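The other protein chains are all here in position, but one chain of the complex has been omitted.
For subunit A:
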Amino acid sequence: MDLEDKIIASAKEIFSSMIMMEIDVTDEVVTGSQSLEDSISGIIGLAGMRKGVLAIHLPNSVAMAITGNFLGMEVTEINEDVEDAVGELANMLGGNVKTILSEKGRDIELSMPSTITGKHYDFQTTKDAERHVIPFVSDAGKFSVELQLEK
């Protein structure tokens, strides 16, 4: 199983067990920097043996649906609950990626998760980074998970 397959398996497990939402990979190909509109991104940094950043990019509507499932309540705006839930999603994905890249877990450190939200923003590709962008689809809509690792 290669790195992308492991990230896909990890994301599917997180969504099915914690959010009660089934997700699937789409065959879209994303190249270059991602231009995001009315979206929120959860981001976590990796440092140590492998350096990089993992992000999950969600349109606001998808983020609100996910947060609603997470918390068992209707969510109608991007608020602190949504930011917290998206940050925790990034944290869980980052933790799984850390385990994939470093079995014993001591030679890679994770940052605290953070979020970016806005009407329009770009998520830039770092020069010379090994980049994986995995597009997903759920009942609530499309989103993507992106991993950039220093070569």
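Here are some notes:
Everything below uses one rule, namely that a residue touches a chain if its C-beta (ideal position, glycine included) is under 8 Å from a C-beta of that chain, and two chains touch if they have at least 3 such contacts; residues count from 1.
In the analysis below, contacts and distances are computed from a predicted model.
Going by its UniProt record, the hidden chain of the complex is named "Response regulator receiver protein" among "Ferredoxin", "ABC transporter ATP-binding protein", "Spondin domain-containing protein" or "Response regulator receiver protein". Within the set A:Asn96, A:Thr117 or A:Ser144, the residue that contacts the chain not displayed is A:Asn96.
Although one chain is not shown, part of subunit A still touches it, namely residues 13-14, 17-18, 67, 70-72, 80-81, 84-85, 87-88, 91-92, 94-96, 98-99, 102-106, 110, 112.
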